[in-house]
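Of the protein chains in this complex, one is absent; all others appear in place.
After this line comes chain A, so read on.
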Amino acid sequence: MADVMQTVPILEVIAHQAGLKTLVLPRILDAAPGQFVTIWVPGVDEKPFAVSGDDLETIQITVKAVGPFTRRLLECRPGERIGLRGPFGRGFTLMPDSLLIGGGIGNAPLRLLAQRLTERGLRYTWLVGARRAADLPFLSDLQRHPAVRLFTDDGSVGRPGSVMAGWTDALTASPTPPRLVCGAGPEPMLLAVREAARLHRLPVELSFERYMKCGIGLCGQCCLDGSGLRLCVEGPILTEEQMQSVTEWGLPHRGPSGRRPAATPPASRP
């Protein structure tokens, strides 16, 4: 049973830029691109993470420091044991002529998707966006990758500006429209991708995040308002049809108690 907790030694820690590392773990499970696993740091907590790559013997989890748990996880050294469960949820469809759009750490699950598409000889274009170069893991690989177009807000690498600017170019540069748009990143970016895909009548699969406790569809924490979709079971990759059944887009996310914080009013200007 893959849902059962197993602890494994960390085989290798790849340091990227500050606050950004990839943990290499034994391949005790097979995750499809977009599926997630949970990582338990004994005595600390357990959180969901996307798988960012694999080979015959290892899987890779790319972690960005965003809070106490991820900061503690990034202090783990090779040989230290952490818990690993999964995979959970449903992943991306492997489709020829896919257009991948990633924002920041959202490029981690897309890295495994790109790897799978490459392994199967399926063509794709991958628009990689970030605020700055320092937010991108595996940057030198990305710069050499023939299917990748890089964008940073501050222009520190690739083209300056939003990854969404690459959208129109990607559409006009290709003789045929993409058969599937796959996105992962901050939710405002994903909602912009969704809008653009609707405009161009392109199918989308987008990777969303919510606070989760169980990963197995029981605790109710990640049930989305509207149809009550459980993001950990029916997601985390959602299609347009699934997104249409959800009414909470744009609202603050429910927290560990299940309460949804009040929407913050727009900042008033003096």
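By our rule, contacts are C-beta pairs under 8 Å (C-beta built on N, C-alpha and C of every residue); 3 or more make two chains touch, one makes a residue touch a chain; residues count from 1.
The definition used in the following text is that contacts and distances are computed from a predicted model.
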In UniProt, out of "Dihydroorotate dehydrogenase", "Outer membrane lipid asymmetry maintenance protein MlaD", "Mannosylglucosyl-3-phosphoglycerate phosphatase" or "Dihydroorotase", the chain dropped from the view is recorded as "Dihydroorotate dehydrogenase"
Touch with the missing chain holds, among A:Val13, A:Cys76 or A:Cys219, for A:Cys219
Out of A:Val4, A:Leu56, A:Leu199 or A:Ala263, the sole contact with the unshown chain comes from A:Val4
Cross-chain touch to the chain not pictured, restricted to A:Gly43, A:Gly67, A:Gly121 or A:Gly250, is A:Gly43
Touch rule applied to chain A and the missing chain gives residues 1, 3-5, 7, 38, 40, 42-47, 81, 83, 213-214, 216-221, 223-230, 247, 254-259
